[in-house]
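With one protein chain held back, the other chains of the complex are shown just where they sit.
By letter and in written order, the chains are A and B; residue numbering begins at 1 in each of them.
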Amino acid sequence: MRVRVELHPALKQWIEERFARYPSERSLVVPALLEAQKYYSYVSPEVEIGLAELLGMPPQEVHSVASFYSMLHQHPVGRHIIQVCHNVSCYLRGAEDVIAHLEEVLGIKVGETTEDGRFTLVTVECLAACGQAPVMMVDEKLVEQVTPERAEAALAEFD
Amino acid sequence: MLQETKVVTELAGTEGLRRLEVYEAHGGYGALRKALTGMKPQEVIDEVKRSGLRGKGGAGFPAGLKWSFVPRDHPGPKYLAANADEGEPGTFKDRWIIEENPHLLIEGSIIASYAAGIDHAYVYTRGEFFTARRVLLGAIKEAYARGYLGENILGSGYALEMTVHSGAGSYECGEETALLTSLEGGRGHPKLKPPFPATHGAWGRPTVINNVETLATVPSIINRGADWYRSFGTEKSPGVKMVSISGHVEKPGNYEIPLGTPVRMILDDLGGGVWKGRELKAFAPGGSSTPLLLPGNLDTPYDYESIAEAGSMLGSGGIIVFDETTDMVRVAEILTRFYAWESCGKCTPCREGTRWMLQIYERILNGGGRMEDLDLLLDICEGIDSKSFCPFGDAALGIVRSTIQHFRAEYENYIRKHKVYKRKFMPVRHH
Partner (left out) sequence: MVEVPQKLVKITLDGRELSVPEGIYLLEAARLAGIEIPALCNHAWLQPLGACRMCLVRIEGVDKLQTACSTQVRDGMVVITESDEIKRAREQMLEFHLLNHPLECPVCDKGGECLLQDLTERHGLFTSRYVEEKLAGEDSLLNPFLRISYKRCIMCQRCVRYCEEISGDHLAVVRDRGAWSEITASRSFSEVPSRFSGNLIELCPVGAITSIPFRFHGRAWELTKTRTVCNQCAVGCNVELHTRLGKLMRIVPASEPGVDAQLDNGHLCDRGRFAYGWVQSSERLHRPLIKRDGEFAPATWDEAEKLVAEKLTRAIDEYGGDAVAVLAGNSLTNEEYMALRIIAHRHVGTTNFFLGEDLFDISRYPLLLLHSLFFDSASLAETMNGDLIVLVGCDILEEAPVLGLRLEEAVRKGTTLVSFASYATESERRASVRARYPAGRFVDAVEELIVDVASPSNDGKYAALARSLLAADRVSLIYGQELLWHPRASEHVLALMKLKYAVKSKREAEGKPMSHFALNPIFRGANSIGAVVFNHLELLTGRSEEIRDKVRASMKSILQKAAEGKVKVLYLVGINPLMTFPDRKLVQDAVAGADFVVAQDHFLHETSREADVVLPTAPWPFKGGTFLNFEWRLQKLNPVDLVDDTPTELELWNRLLIAMRRGSHSTEPRSVFDEIARVTPPLSHLTYDSIPPHGSVLDFTLPPEGLADIGERVAGLRLEAGRCEPREEYPFVLLPKTYLFRNSPRLRCTSWMEPVKPPSWVQMHPADSKRLNLEEEQPVRVESPHGSIDLELRLSKDITPGSVLVNNYSPEQPVNRLLGVDDDIFAVRVVPR
């Protein structure tokens, strides 16, 4: 049974504008998947099929590529992703306390999403900001030199 | 008191440096002009070769030599990939360069591309670098408008396209050939060599891959000459290096030093010394993949040869400092988890070995360690050593071996006492 997926027009346009910059349309799959998460929140089968059709790849190939990269979510996530670095330089400067505090304040464990769907909390590897450790990202925003309190405060602007 | 030698970081702090007119006002794109209108591509290669500039991403391969491997008469497009997939824990200089002085990277990339005969340059940024991409895109747009990119640059007849590309969260994509696989639209698996990227890279075409800092150094070499660059550093490690200092220091941050500077000076004078008045326990000289060095190594000159002689590697230049209170077993566990979760999975020893080591660490930290686990860990390291498909496998061994070698007592403490590390959170793989 043929499934035809129409991607969000802005996403489609974003992708098509960039075709000319690569010798192969398939090259856009990773940036497109990352961009797609702005419109779809996670990489659903629908997204995979839609991109497959647009880029001329088999959908299972899109799935294979998408599932390789840790920023691409294979399951629904909250409206905002909190990514706290748990690697060595941030650990050395108190990342654990930050993470523990966020778990407490949000009422969830690492890997989970708040019940109201507002935040998903994950830990990530080095974000290349070790000079300002501990660091975290909320969606696209980097928050540096976080303490438990500062981390909590940084969440306020995200609905 | 050691002062920074500001080459790449020269214009740091200049107001509005992201804007092309500010960059130009401070001499920016002068090197580009000199190279494109006053030098032939081969002359650029020769100058950079003479300068001894070595790749600053970790491998330390001579940049000019790499460019010379690209077959000049090859029909069809040739590519440059600027490696901005900075993921080595403890390293944060490349992001800094892009966000602070994007035009420096652009200028250096254009000169490098001109030298090697490149038609299209891609800046492969890791997925997390949203701000860096935004900044870079703005600067590239300005460069196109000014005619530094596109057709007939500065009337030289040379044309170059530049595209910003994004990853989506994979440390392995910082490896040259894995970066290319990702750029082509695939999983970040490394490729067989030979053939080498210089002749057979992205989409099967000649490709040069250079680190951001390497490219950012090129303009000053062109401006001031190879001899000037060689006036810093040592015979075999000429020039300067940005170091990213992190961990238990007073002043973590990016600093630029001549290669060969004693480590002690870097840590004390620039990094402010170990924080909180504590003692140094150990440090990783070049990122998490480099074996640890001890206080006894503080007088080692910070250059490729001396650090290698001391038993480690200069790597990416990320110096991670551990004070006396550091739980080295926990540190090893954190990094082993990093390698296990970031392993691309292509080859068996790395894929299976890193996960095995992680499981052993988790068991040790959970009070279930056995004395034979230490030899087992070393044995697993030996099983991976030099036998994995790409350098990732070897990178995972540094922390395990050096912590067991230098801090065995801490391991034994955990094992004998069935000590349990009190986790403040449970790490979970998110996929």
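Points to keep in mind about this one:
Everything that follows uses one rule, which is that a residue touches a chain if its C-beta (ideal position, glycine included) is under 8 Å from a C-beta of that chain, and two chains touch if they have at least 3 such contacts.
Because the structure is predicted, anything quoted here is derived from the model rather than measured.
Interface note for the absent chain: among B:T181, B:S246, B:S312 or B:T354, the touching residue is B:T354. When the omitted chain is restored, the residue from A:S67, A:T114 or A:T147 that touches it is A:S67.
Among B:Y29, B:Y229, B:F283 or B:F389, only B:F389 touches the chain that is left out of the view.
Contact with the chain that does not appear here is found for just one residue of B:R187, B:R205 or B:R330, B:R187.
Residues of subunit B in touch with the missing chain: 170, 187, 192, 340-349, 351-356, 359-360, 363, 376, 382-383, 386-389, 429, 431. Although one chain is not displayed, subunit A still touches it through residues 1-2, 45, 48-49, 52, 58-61, 63-64, 67-68, 70.
Convention: only the chains that are shown with their structure count from here on.
Those residues of subunit B lying in contact with subunit A across their complex are 77, 86-92, 94-95, 120, 126-131, 161, 163, 165-171, 182-188, 203, 244-248, 252-254, 288, 318, 320-322, 326, 330-331, 334-335, 338, 341-342, 344, 423-428, 430-431. Those residues of subunit A whose C-beta lies close enough to touch subunit B in the complex are 18, 21-24, 26-31, 33-34, 55, 57, 64-65, 67-74, 83, 86-89, 91-93, 96-97, 99-100, 103, 109-111, 122-133, 137, 140-142.
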